[in-house]
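A single protein chain has been omitted from the complex, and every remaining protein chain is retained in its original position.
Naming follows writing order (A and B), and every chain is counted from residue 1.
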Amino acid sequence: MTLFIILAVLTVVSSLLVIFQRNVVHSAVALVAALFFIAVLFLTLDAPMIGILQVLVYAGAIMVLFLFVIMLLNPAALEPRQIPWWTLGSAAALLLVFLLMPALLNTVAPRQAAPAGPGFGSPELLGQTLFGSFVLPFEIASVLLLVAIIGAVVLAKKES
Amino acid sequence: MAPLNYYLVLSAVIFAIGVAGVIVRRNVIVILMSVELMLNAVNLTFLAFARSFGSMDGQVIVFFVMTVAAAEAVVGLAIIIALFRHRRSLDPREMQLLKW
Partner (left out) sequence: MRQFVDQLIQNGYFAGAPKELVYAGAMIVAALVVLSVFVAPLAGVTSWLERRVWARMQSRVGPNRVGPQGILQWLADGIKNLLKEDIIPASADKFLFSLAPYVVFVGFLSAFVVIPFGRELIVADLNIGILYLLAVTSVVVVGILMAGWSSNNKWSLLGGMRSAAQIVSYEIPAGLAVLTIVFVAGTLSTQGIIKGQGWAPWDWFLFYNPFTFVAFFLYFTAALAEGNRTPFDIPEAESELVAGYVTEYSGMRFLFFFFAEWGNLYVIGAVATILFLGGWHIPAIPALADQPILKGGLQFAVFFVKAYFWVFVAMWVRATLPRVRVDQLMSLCWKYMVPLSFVCVVGTAAWMLIWPQGNRPVSMAMFLLGVVILAMFSKRVGYQIRHARPVLYLRPYI
């Protein structure tokens, strides 16, 4: 419980930093921190495999890609802060939280989960589920990745 | 372990922060990062429900969300690089012509 509160505060603070920092690199580093804390939250939900994959995929690959593109383009100017948009954005976000809350809190899911079964969240069980009932989505995901690779190369290639 | 509701509230808050980021920021890269934040809030919900129901399906869905997020980031950043070459700017207001 204490652990959850600490992690939740850290996650929310670093998420807020992502959108409040005017420097893009600072935003990206704050996002790395937020994703890391979310990975630890995954661990508290008995999903060690997913938590480690989160660090590996996000911190190791996606965020490196983001930082790489930021440094490649090197946008020097800090973006100006526009008060009307900030008011609108904050209002929309608050409204969204209030709209989501009743929907999320009226679930049929048990409020306090029973102790996890043996091997819950382990690589073995994840693999069995993945290659059992989810084998078709898995293959489609591999095609999606291939399409993404080719698309990225085509888009970012310099026109000769 | 904290009760399910705590995780749901937290993920709603993170999701809303992501939405606010998409609305208020004037930099496409940060907008893309806010989308990543929203995807992660959804992942947190999936895992909280998976834990609550004691079913592995939620974790597998998170696995797919990560795959899609990686693909989305790669293609999104490639589009940003291509746009930056033409417009010399990362401001989404410069990208309203809907053509190259």
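What we mean here is this: a residue touches a chain if its C-beta (ideal position, glycine included) is under 8 Å from a C-beta of that chain, and two chains touch if they have at least 3 such contacts.
Model, not experiment: these values are computed from the prediction.
Though it is not drawn, the left-out chain touches A in the full complex. Contact with the undisplayed chain is limited, among A:Val13, A:Val64 or A:Ala114, to A:Val64. In the complete complex, the residue from A:Val12, A:Ile52, A:Ala116 or A:Ala156 that touches the missing chain is A:Ile52. Although one chain is not shown, part of chain A still touches it, namely residues 1-3, 23, 25-26, 29, 32, 48-49, 52-53, 55-56, 59-61, 63-64, 67-68, 71-72, 122-123.
Simple rule for what comes next: only the chains that are shown with their structure count from here on.
Computed from the mean C-alpha positions, the centre of chain A lies at a distance of 6 Å from the centre of chain B. The part of chain A that touches chain B in the complex is made up of residues 1, 4-5, 8, 11-12, 15-16, 18-19, 24, 27-28, 31, 34-35, 38, 41-42, 44-47, 49-50, 53-54, 57-58, 61-62, 65-66, 69-70, 72-73, 75, 79-80, 82, 85-86, 88-90, 92-94, 96-97, 100-101, 104-105, 107, 109-114, 116-117, 120-121, 125-126, 129-130, 133-134, 137-138, 141, 144-145, 147-149, 151-153, 155-156, 158. Per the touch definition, chain B reaches chain A in the complex via residues 1-21, 23-27, 29-30, 32-34, 36-37, 40, 43-45, 47-54, 56-57, 59-60, 62-64, 66-75, 77-82, 84-85, 90-91.
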